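Here's a structure for you.
After this line comes chain A, so read on.
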Amino acid sequence: MEHEHIVSSFDEDLGRLDSIIAEMGGLAERQLADAVDALSRRDVALAKKVIESDKQIDLLEEEIDNFTIRVLALRQPMAEDLRAVVVALKMASNLERIGDYAKNVAKRTLTLSAMEPVGNATQTIQRMARQVQSMIKNVLDAYGAHDLAKADDVRMRDEEVDLMHTSLFRELLTYMLEDPRNITACTHLLFVAKNVERIGDHVTSIAENVHFLVSGDKPADERPKNDLSSQTIVE
Partner candidate 1 sequence: MELAIHTDVSANARVNAQGLNSKPHKVTAEGVNVFYGNKQALNQVNLDIPSNMVTALIGPSGCGKSTFLRCLNRMNDVVDGCRVEGEICLDGENIYARGVDVVHLRARVGMVFQKPNPFPKSIYDNVAYGPRIHGLAKSRTDMDEIVMTSLEKAGLLDEVRDRLDAPGTGLSGGQQQRLCIARAIAVEPEVILMDEPCSALDPIATAKIEELIDELKENYTIIMVTHSMQQAARVSQKTAFFHLGELVEQGDTTDIFTKPVDERTKAYVTGRIG
Partner candidate 2 sequence: MSDTLTHSERIEAGLTKRYRAEKRFRLYGIAAIAVAMAFLVIMLAAIGIRGIGAFQQTEVALTVVFDETHIKDNNWQAIVKESMRKKFPEVTSRSDKRLLTQLMSSGAGFNLQNMYRADPSLVGETRTVWLTASDDVDMLMKGAIDRASPQSERRVSDKEIVWIDSLIADGALELKFNTHFFTGGDSREPELAGIFGAFMGSIFSLAVCFLLSFPLGVMTAIYLEEFAPKNRWTDVIEVNINNLAAVPSIVFGLLGLAVFLNFFMLPRSAPLVGGMVLALMTLPTIIIASRAALRAVPPSIREAAWGMGASSVQTVLHHVLPLAMPGMLTGTIIGMAQALGESAPLLMIGMVAFIVDIPGSFTDPATALPVQIFLWADSPERAFTERTAAAIIVLLVFLVTMNLIAVVLRKKFERRW
């Protein structure tokens, strides 16, 4: 924001909001990376650490909650300030959900580590997660730089995640058909895949909020969606 507020403490408030969001974003990104890492390396200790760290994100979200309410009540922000505060509130909730999904992945990792590995499903999940991770990173950059193009780009990239999810769904179903002993592991993996896909959705939602923050409007066009897992049948 190029101009400073006449009341300088307002600037400080908004700056603080930004830094908490940045911290939360960084944390969520790390959680996802660690969770998927733990899954592929069957690293129980790392998975436990991820579960533990989620509390930190929850605390930050609470802080954002309280802080935004305070800013709304005391500063009565208008225009881009109003959007900044509202977007921060929504983003905090998105990021908190992302943290939850990461934790979920870690929990399932604990279970999966005790089982035989199934095919190369974890590699596909890792690819998906990397994609989502880069989306998180980009959307946080877009947020920090008020970069409309970058935010819109992130929004479009969720399509790839959906495609990967659909193919993974197919793959896991195939494994289960091949050998019923795989069912337990595959079901867990299905949930893991779903969690990562959901994280992608939340990132998309954040990207839409960043779009609103920068332009003042919701993105007008329909976002391409390619998650066909709900219609997938394996003969």
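In picking the candidates, the idea was that all candidates are chains of the complex that A comes from, given by their letters.
Here is the rule we use: contacts are C-beta pairs under 8 Å (C-beta built on N, C-alpha and C of every residue); 3 or more make two chains touch, one makes a residue touch a chain; residues count from 1.
Small disclaimer: the values here were computed from a predicted structure and weren't measured.
Among the candidates 1 or 2, the one that touches chain A within this complex is 1.
Only residues 1, 3-7, 10, 76-83, 215-217 of chain A touch candidate 1 when the two sit together in their complex.
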